[in-house]
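Excluded from the complex is one protein chain; the other protein chains are retained at their positions.
In this document, chain identifiers A, B and C correspond to the written order of the chains, with residue numbering beginning at 1 in each.
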Amino acid sequence: MASKTSKTKKTTKTQVNGTDDEPDLIRTEFEYRSFQSEHVDHRELELKDDQLLDMYRNMMLQRRFEERAAQMYGKQKIAGFLHLYIGQEAVSTGAANALNVGHDSVITAYRDHGIALALGMTSNECMAELFGKIDGCSRGKGGSMHFFSADKRLFGGHGIVGGHIPVGIGIAFAHKYKEDGGVCLCFFGDGAINQGSFHEAANLASLYRLPVVFVVENNQYAMGTAVHRASAETDLFKQASGYSMPGALADGMDVFDCYRAFTEHIALARENQPSLLEVRTYRYRGHSMSDPGKYRTKEELEERKDNDPIIRLKAYLLDKELTTNEALDDIDDDVKKEVLESVEFAENSEFPPLESIYEDVYVQEDYPYLGQSKN
Amino acid sequence: MASKTSKTKKTTKTQVNGTDDEPDLIRTEFEYRSFQSEHVDHRELELKDDQLLDMYRNMMLQRRFEERAAQMYGKQKIAGFLHLYIGQEAVSTGAANALNVGHDSVITAYRDHGIALALGMTSNECMAELFGKIDGCSRGKGGSMHFFSADKRLFGGHGIVGGHIPVGIGIAFAHKYKEDGGVCLCFFGDGAINQGSFHEAANLASLYRLPVVFVVENNQYAMGTAVHRASAETDLFKQASGYSMPGALADGMDVFDCYRAFTEHIALARENQPSLLEVRTYRYRGHSMSDPGKYRTKEELEERKDNDPIIRLKAYLLDKELTTNEALDDIDDDVKKEVLESVEFAENSEFPPLESIYEDVYVQEDYPYLGQSKN
Amino acid sequence: MAELQFREAIRDAMVEEMDRDETIFLMGEEVAEYDGAYKVSEGMLDRFGPKRVIDTPISENGFAGLGIGAALNGLRPIIEFMTFNFSFVAIDQIINNAAKIRYMSGGQFKIPIVFRGPNGAAGQLAATHNTSTESIYATLPGLKVIAPSNPDDAKGLLKTAIRDDDPVLFLESEVMYGMKGEVSEEKDYTLPIGKARIAREGDAVTIIGHSKSYWLALKTADMLKEEGYDAEVIDPRTIRPLDINTIVESVKKTNRCVIIDESNPFASISSEITYQIQERAFDHLDAPILRITAKDTPAPYAKNLIDYYMPSAEDAHKACRKVMYLD
Partner (left out) sequence: MAELQFREAIRDAMVEEMDRDETIFLMGEEVAEYDGAYKVSEGMLDRFGPKRVIDTPISENGFAGLGIGAALNGLRPIIEFMTFNFSFVAIDQIINNAAKIRYMSGGQFKIPIVFRGPNGAAGQLAATHNTSTESIYATLPGLKVIAPSNPDDAKGLLKTAIRDDDPVLFLESEVMYGMKGEVSEEKDYTLPIGKARIAREGDAVTIIGHSKSYWLALKTADMLKEEGYDAEVIDPRTIRPLDINTIVESVKKTNRCVIIDESNPFASISSEITYQIQERAFDHLDAPILRITAKDTPAPYAKNLIDYYMPSAEDAHKACRKVMYLD
């Protein structure tokens, strides 16, 4: 069903010698389905009841973590660029639950806090990184845009739009080469799809049949640029046809649909069938902390918030009587506590020692840096 | 009819809220027609009889010019890379005849002798450039890969595969900006389409509705790499769907079909509708002078030669009694003479003076080059 | 003179030139409806409309090449890179097309284009967003590279760059956009490309710094002043072509030189200036030329590390005292 749901029916190759004056027709077909909580039972998706509560907690953790990070940015505990994922949590949580974390690989752009927490990286190491401290997930060298975890196989956190997409297929290439059964989820934004790097990577992945899922998180905007102002074809998943790979669409505001779609596409990847999954989602906050957000109306924003993925999951849980308001409140308190502790942890963590500026550049220990002696 | 023949029927945009479990279907349709000399009357294409003879002469000129150039390369009168266009002449001649030469613009890759001669650049200036002489079309600075003519509006002749495609849409951008009614033909190879630059340029052209025709000259190989080893989707014109622009196919071994297709796509461009035209053709010679050509069989090559565009036009001319064998022989002799004279012209032309190494870098006359004084 | 922010000076230069010449247009990411990621082009869409102030997708290679093609075909594009860190995906267009097409065409075509945007370090942005690109671009014949340090130079030089018939890279700085300075109100105010500015005269040591580093050079000179030494401070303003004569004349007077540059040191501007000085003024040098640059590493995120990473007036001051044999 995975394949059925999103395979592109290939057409026979074109020949240039039709003697008929009547034009031949070439068809390319896509299918997509939206499979949402309003009309689904999680058991159909083989999701256990308590897994749903974990998902709820994880989405809540991502949100509270970033709300607190925003506050700390205001207090200048955090500097540089801070891009919040708030609103998109269903995507990261849905993906992580469909993945074999620690075995499969993930790479994404600079809006990376959500997926990091979804993969099980700790609030402590993430907040410490934002603070630029030694206990951060990148030892204070990467900051918000450059989260890494060898443990959870998060290969970054990348700041150059589109630049990490070829790296993603390389990670997948190595999984296939080593025959370790792993796949790579390669996330990028609706703005990134217009970079040539996507085109080259998509063709290479399809040509070499690499175990990768290209996930375009279409949150409708690249900074202030709406999709229709950046992409001539606004159905981004249709790009798949240029590389004869499956293209599909999922509802990024619905954790069930995300889980369903990721499960299907990861299954394709395990058969070395790369694919393009467009997830339609929405970011509530500005592009980064400095964004006035004039490019959209309050009404649009509010309307999207009515479709909030956390609220929808909560409604589902209560509706299906899988939990109680009290139990959910306990989760919320527990999350708040974890986040507050992470702030304290980050505060108390040390700044990296100055000598460490010359560490982690090269594996070679005794590399002769220019001017190093003089410092 | 032009538009009908190659427009992509756009589908309504996808919405993610289908409540049905049944997958919706999204269709993208292409049409192509092959419209060949075996079953066409040139008058249908509004081609005059004597225009056909000019076309014949021009294709013959391209071929003889390059055969001679190859010989001169052997004699080391020409050095560096020399990429021959032999076999693809129907494309350049068909294009040039559909174009308003001197008003419209053309840009191509390094396999540029054919289009240069088709646009009416002289054998003399072209051969002199190959010889690296001052009377060459690029004053001896560009060589085989970098033919330019401000006069004929040939914007090169470019050596970096795919690098000139964005430049091509910029030329088209200026035509539209100046509202001069001109269009740009942007030629590139089947290998070049895998460069990210194509993807970015195609999207930009469609987004800005630029008067450009992307012409992929699919001669089946990029050096030794057959199309199916380089492109996951071997119907290259289908790339158009990712940019919601028309994509179509033409027979590059048939000057009528090329003329027809270029006429149609140039008409689209004049309405600021960019499009992708795939022309299926074949190069008879190696990629460059040093290519052993082990990647294809003699049989394949011979079979393609049976479909030779010059022979097919000749057959048509005789069959329709538009000329006589004698008249065609005269043309052949005349062409031979022109080419021989161009060799003599190139021989007699001077090498560029050494000081000219510091000319044409900047418009600024007194630019202070490092070390110049010392020479 | 009027007091303007750096960003305002740049905007005024573009606006005045676009008022003057219909063929000039501005293109880049968020330059139009968003008013520019750093508000440099604020209001320009309203003034000139969508035909001449154009937002792009995130396709630097594509729109850099578009600009080059438009320049070849009679227009005068201003292409904004949101920052020059992002110009690397477009560098083939700049190296192989902007810098070489005129030459390869034997001078048949010209490419009057300006690539502009912030360059170099801007605080805690980490390695991908902290690259100084001038030494990479200035190595390439066919290009001109300008890096102003103040609003007045920015306006005068940008207007000249826009009018120049050759491709120009115009390097600005996020952290300087808000800086205020006196700007000439002379109508049609232009400054020549390739002329350095002697910001302060002195005979004790020549201190050279462009863009942000110019301000470190001044600060260093102040520190020396307090110690009773008059340093000569030179702002090259243009990197390619480099006004070596002004620099050499100064060194002939001071007999010593310290160069401050935010670039990574290896094969950078400081290396080149040193080569040219010792080639032309060898006998006048009383001490080795020293440079103070960013560290020979990528840029870190942590506050303390990035502060340590950047060149400092303190280090430059030490270097000056050293070449002056004061300690």
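To be clear about the criterion, contacts are C-beta pairs under 8 Å (C-beta built on N, C-alpha and C of every residue); 3 or more make two chains touch, one makes a residue touch a chain.
It should be emphasised that the depicted structure is a prediction, and the values quoted were computed from it without experimental measurement.
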| item | value |
| --- | --- |
| Among shown chains, those touching the left-out chain | A, B, C |
| Touch with the omitted chain, as defined above, among C:R52, C:R240 or C:H317 | C:R240 |
| Chain not shown: contacting residue from B:H42, B:H83, B:R111 or B:H158 | B:H158 |
| Hidden partner chain, touching residue among A:A69, A:I86, A:L204 or A:L236 | A:L204 |
| Touch criterion as defined above, residue of A:R68, A:H83, A:R111 or A:H164 at the omitted chain | A:H164 |
| Residues in subunit A touching the chain absent from view | 105, 107, 136-142, 146, 148-150, 155-160, 163-175, 177-178, 184, 196-197, 200-201, 203-204, 207-208, 359-364, 367-369 |
| Interface with the unshown chain - residue positions in subunit C | 61, 85, 88-89, 91-92, 95-96, 99-100, 103-104, 126-128, 131, 135-136, 138-142, 240, 242, 263-264, 266-272, 274-275, 278-280, 282, 285, 287-291, 295-298, 300-301 |
| Those residues of subunit B which, in the complete complex, touch the missing chain | 79-81, 132-133, 138, 140-143, 145-146, 158-163, 191-192, 194-197, 222-225, 229-231, 294-295, 351-352, 354, 356-358, 361, 369-372, 375 |
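Assume only the chains that are shown with their structure count from here on.
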| item | value |
| --- | --- |
| Label of the chain whose CA centroid is most distant from the centroid of subunit A | B |
| Whole-Å gap separating subunit A and subunit C, where each centre is the average of the chain's CA atoms | 37 |
| Separation of subunit A from subunit B, taking each centre as the mean of its C-alpha atoms, in whole Å | 42 |
| Set of subunit C residues in contact with two or more other chains | 57, 59, 61-62 |
| Interface hub residues of subunit A, defined as touching at least two other chains | 194-197, 229-231 |
